[in-house]
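Note that one protein chain of the assembly has been removed; the remaining protein chains are unaltered in position.
Presenting subunit A:
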Amino acid sequence: MTKVRNEYGKIISIEQAVEKITDGCSLMVGGFGGVGSPPSLLQAIFDKGVQQLTLICNDTAFPHIGVGPLVSQGRVKKAIVSHIGSNPIAGKRLHEGTLEVEFCPQGVLVERIRAGGAGLGGILVDIGVNHEWLAKGKQTIEVDGKRFLLELPLTADISLVYAKKADPFGNLIYDKSARNTNPLVAMAGVMTIAEVEEIVPLGELDPEEIVTPGVFVHYIVQSYGVNWKWIWE
């Protein structure tokens, strides 16, 4: 698949990667409306038939894009997301009671993921601090006379990200708006697998341009590319 030397043993096949993803695990996936989600890993997880997933993602994408099929086909028991608006089947499942959804405002969600990846115990936000449903059941903390909600960090058994390039250590760079939640998701997994468009030899990426240092990345797989049709196509 590549002539790059596998100096750190991190470069594995999609099949090897999917062995690590089992029923009932928590799965954090990079991407925003499917843009920047890892297509080949998601397809392989779907094909393996993994069930009862807890999914943490910006959104549930579209029914046929990104994490969409896992949600649409009932492989996800709980989703922690900012919205499900672009995936009507997720809405249908929510109403039927076959999908539990924890909604979190988008900026709070990504900051909770960042906190999980940065080893923090929580974050203080004033978004929705007086909101009837958002503040419900959450601890409020006063700092210098201002009230904040304590929002808890998010981590997952496995984080899946999509990047433009990786070197064998797992240093990553992304592609334009496909970066979105990926650098944050990459940090927050107990185990992080990066699907990349191109694996380049060690030393080829300029240290100055690296967005995700490879220390956060456990495994690297070569992408087969997007296998869905975008909504605008």
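Here is the rule we go by: a contact is a pair of C-beta atoms (placed from the backbone, for glycine too) under 8 Å apart; a residue touches a chain by one contact, two chains touch by 3 or more; residues count from 1.
Note that contacts and distances are computed from a predicted model.
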Matching the hidden chain's UniProt record against "Membrane protein", "Acetate CoA/acetoacetate CoA-transferase beta subunit", "Trimethylamine:corrinoid methyltransferase" or "ATP-binding cassette domain-containing protein" returns "Acetate CoA/acetoacetate CoA-transferase beta subunit"
Out of A:V71, A:V110 or A:L160, only one touches the absent chain, namely A:V110
Going by the contact rule already stated, which one of A:D157, A:D175 or A:E198 would touch the omitted chain in the full complex? A:D175
Residue of A:Q16, A:T98 or A:N130 touching the missing chain in the full complex: A:N130
For subunit A, which residues touch the unseen chain? 32-36, 58-59, 62, 81-86, 91, 94-95, 101, 103, 105-108, 110-111, 113-114, 125-128, 130-134, 174-184, 211, 226, 230-232
